[in-house]
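Missing here is one protein chain; the remaining ones are kept as they sit in the complex.
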Amino acid sequence: MLNWLAWLPENAAVGGAEIDGLLRLIYTLTLAWAVLTLGAIGFCLVRYRRRPGRRARYVTGERPAEVAWVLVPVAVVLGLDLWIDVRGAPVWRRAKLERPAAEVVIQVTGRQFNWEVVYPGPDGRFGTDDDRRFLDEIHVPAGVPVRLVLDSRDVIHSLFLPHLRVKQDVVPGRTLETWFQATRPGAYELPCAELCGLGHSGMKGWLHVHPPEEYARWVREQWS
Amino acid sequence: MTGSRAPNYVAIWVWLVALALASLAAGLLPGGRTVTVAVVFAAATVKALLVALNYMHLRFEPRLVHALALVPLLVVAVLAVALVPDLVLRR
Amino acid sequence: MGQGAVVVTTARAHGPAQSWVSRVFSTDHKTIGKQYLALGVFWAVVGGLLAGAMRWQLAWPDGRVPGLGEIGPDTYNMLVTMHGTIMVFFVAMPILLGAFGNFLIPLMIGARDMAFPRLNMLSVWTFALASLVLLASFFVPGGAASAGWTAYPPLSARPDYSGVEWGLNLWILALALEFASFLMGGVNYLTTAMALRAPGMTFFRLPMLVWQQLTAATLFLLSVGPLIAGAVMLLLDRTLGTGFYAPELGGDPLLWQHLFWFFGHPEVYVIFLPALGIVLEILPVFSRKPLFAYRWIVWATVTAGALSFVVWAHHMFQSGMDPRLAMPFSVTTILISVPFAFIVFCMIATLWGGALRFDPPMLWALGFLTMFIVGGLTGIFNGSAPADIYLRNTYFVVAHFHYTLFSAVVFGGFAGLYFWFPKMFGRLLPARLGTLHFWLTLVAFNVTFFPMHHLGLAGMVRRIANPLQYDLLVPYQWVNVVATLGALGLLGAQVAFVAAVVQALITGRRAPANPWEANTLEWAAPSPPLHLNWGARVPIVHRGPYEYSRPDQPTDWLPQHAAAAPAGR
Partner (left out) sequence: MALASEVHALAGEPEVLPGLRAGKVAVWWFLASETMVFGGLIASALVVRLGGEGWHEASAHLGVTLAAVNTLILLTSSLTVVQAFAAAARGDRASTSLSLALTVAGGLAFLALKAVEYTTEVRAGYTPASGIFWSFYYAMTGLHALHVAAGVVVNAVLLVAGRLRTPQRVELAGLYWHFVDVVWIFLFPLLYLS
């Protein structure tokens, strides 16, 4: 019940481990703080119940010596929070700011209630006649960085790959990008994570991660 | 009116009209649009200050009223600056 | 400072013999406070039932929701949107700001009424009009708004995208009226607190609730403007085909998100601070001990208020916003958790060394404190941009904002109601029923919302009508059922409150002026206070509001207006 991280879908991406590590760090710190503060409250509720004849202590907390009791834990909170940000910054940079060179580039366009997937084909350029279009299914090789070029035809959707710890809204009028490098072959669900209207519930696609040779065979089949 | 020396309203008005006409003429200045825009908005700022300080008596009001007048402008500035990366640079 | 014998013109003052007209169209701040309370409670019932329907649908997606039958995804989106809108704008604001602010501020500072009684009446009637407009939006063709309480364009900017035309137009109008109403209320709070304080009531002798209400009113004033501008633009997009949020016409959907959340985050503090003020009032009374570090808490509140204007983009980390903005906003979000951590530790320090009595108000206040600690801590998950990559728009976020907002509105609100019910209605609420109501609500609240953390971590996305459509959620459907049972228990637990109120009003003992032996001025007035509060003379204030258990005093409390004692600070 309290082991929150066990509820995460098993990670299947290179960047995913870092995000899980960050979640574990935050979880450990917040659990510690919860135990400390709720414990302190519990102690006070028992220890300082009203007993006849015993009066509360007249402590106003205006004197620096008294306030120090509170300022010290606050400083610790600030320090730990900043540490979380220090640990988080590189994870954010790798996930969102850096673009690894990826030989597999796929165009994914959200629309009211499907994901349109376009492969450039052997010539490597989109908009040529050797492109192939799919609906709600993306095929990628395992162990290779894949870059997704994201757009939307109508409203805001959000591409979410829970198993690969990837999420990026797709906004009409803005070409955005995200990337991932899958580690384990398999079929991973791709739900839309932003309210997009009538069909938002159930709007999902599938990411099929193939072993390299199986992906090569799939490519040959599609473009033969 | 708390201050006995009320501002000379008509003189302020003359300044306001002069600045308005100057803004209109700004288009004729050499130096293209950036100069025009700079002159025009500088004139607008001065006109706004003239109205606020003299006609709205801000010069004679306590700090609380200055805060009510100024703080919203700062908050709007914060919003405008934060909108720049997304709306202006449009990554 | 306020003049001692200032009396206020009330256009239609009412005394003992008054027609119902002057009672309904009253400019008495106490009546206006109760009118806000009544509207807030009405909407709480509606909002609660909507939530019940949502939870029923999530637990048994193929079943029939009692009262609504089979509901499709469009109806579910409407339930989500209206539940959020009602709870934030039509339950939290009227009860925490409208009811408690209006009823208590004049009484606590020793005034006879608000500085602008007629404007105050106009504010509650504007809110009533807003309520009517929102209620009407349920019955227009196409149904009520269904684009989320955040109404992101383009979904909200074109009627055909969400399938709702007049429902969303009326939704915008209702919010505009609600904003106008609370702007009118806010100016009353500030001018009254500054102009009409009783003699001796310096700023640092003001009860903490007044400070929190003033900060909330100021945050609302400074944050709502850009959203009103955004709402005007959204209404024009929907009706005249302008292109503010339409990329093909040169507009930008992200503009709305910035304008909305620039308002949205200060707004959650506008809701939270009054509830915090209530609990900071109650803890010293039932610990019989001064509030710890009063002045520091005032400055922490003001600091948190100022910081609340530079954190909004943590709602937009993955929204397509420039990723370089994420880190600065992560840091400001961390910084704003510091003043609230400080206030939480001061609340614990207030309990330490106290003589704790566990009457219902104290139980609810402790419920607020403990539940807010959980909510505040899960906020640290969402505040970290990389962690938000996974958590955004999952049920983890739903759990977070229920542990913060729900704890504020329900635990803070009931703490205030149980504490000031004797003063407002002149009757004592039965303690046993109050205690039962508390424990039932606390347990049901946790059964409902704690599992949502797990659902979110498992990848359950927000605002979906049928979790079974997602293979990765099918094994966790039992968690949704548990949460639904908790929600039904939560609704059921409120019957205890209704029973308590009915018993109090019918057979309850008449309340003395000061049932809790508290120090603040409102307990110096009779229960319920007479019109114009103070009879012939306004009380004179001699000390701060939290002089409990002074060693040099025979009793463990010392009211602010009591003259006998040696002059305190």
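Order of writing sets the labels: A, B and C. Residues in every chain begin at 1.
Convention: a residue touches a chain if its C-beta (ideal position, glycine included) is under 8 Å from a C-beta of that chain, and two chains touch if they have at least 3 such contacts.
Being a predicted model, the structure only gives us computed values, none of them experimental.
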Partners of the unshown chain among those that are drawn: B, C
Candidates C:141, C:250 or C:475 - the one touching the absent chain: C:250
Contact residue for the chain not shown (choose from C:38, C:68, C:128 or C:183): C:183
From C:150, C:242 or C:503, residue that would touch the chain that is not displayed: C:242
Sole contact to the chain not displayed, among C:24, C:132 or C:232: C:232
Touching residues on subunit C - with respect to the absent chain: 2-3, 5-10, 13-16, 115-116, 119, 183, 186-187, 190-192, 194-196, 221-230, 232-233, 236, 240-244, 249-252, 255, 259, 530-532, 535
Touch list for subunit B against the chain that is not drawn: 1-2, 6, 9-10, 12-13, 16-17, 20, 23-24, 26-27, 33, 36-37, 40-41, 43-44, 47-48, 51-52, 55-57, 61-62, 64-65, 68-69, 71-73, 75-76, 79-80, 83-84, 87-90
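To be clear about the criterion, only the chains that are shown with their structure count from here on.
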CA centroid of subunit A to CA centroid of subunit C, Å: 30
Between subunit B and subunit A, distance of the C-alpha-averaged centres to the nearest whole Å: 46
Distance between chain centroids, defined by C-alpha means - subunit B, subunit C (Å): 38
Contacts with 2+ other chains: residues of subunit B: 90
Junction residues of subunit A - those touching two or more other chains: 174
Touch list for subunit B against partner subunit C, complex: 64, 71-72, 75-76, 78-79, 82-83, 85-87, 89-91
Subunit A partner contacts - residues on subunit C that touch it in the complex: 72-74, 76-77, 80, 147-148, 152, 154-155, 161-163, 247-248, 252-254, 287-296, 318-320, 323-324, 326-327, 330-331, 334-335, 337-338, 341-342, 344-346, 348-349, 351-358, 366, 369-370, 373-374, 377-378, 380-381, 383-387, 389-390, 392-394, 453-454, 457-459, 461-466, 469-472, 476, 546, 548-551, 556
Complex contacts: residues of subunit C adjacent to subunit B: 194, 222-223, 225-226, 252, 254-255, 258-259, 262, 309-310, 313, 321-322, 324-325
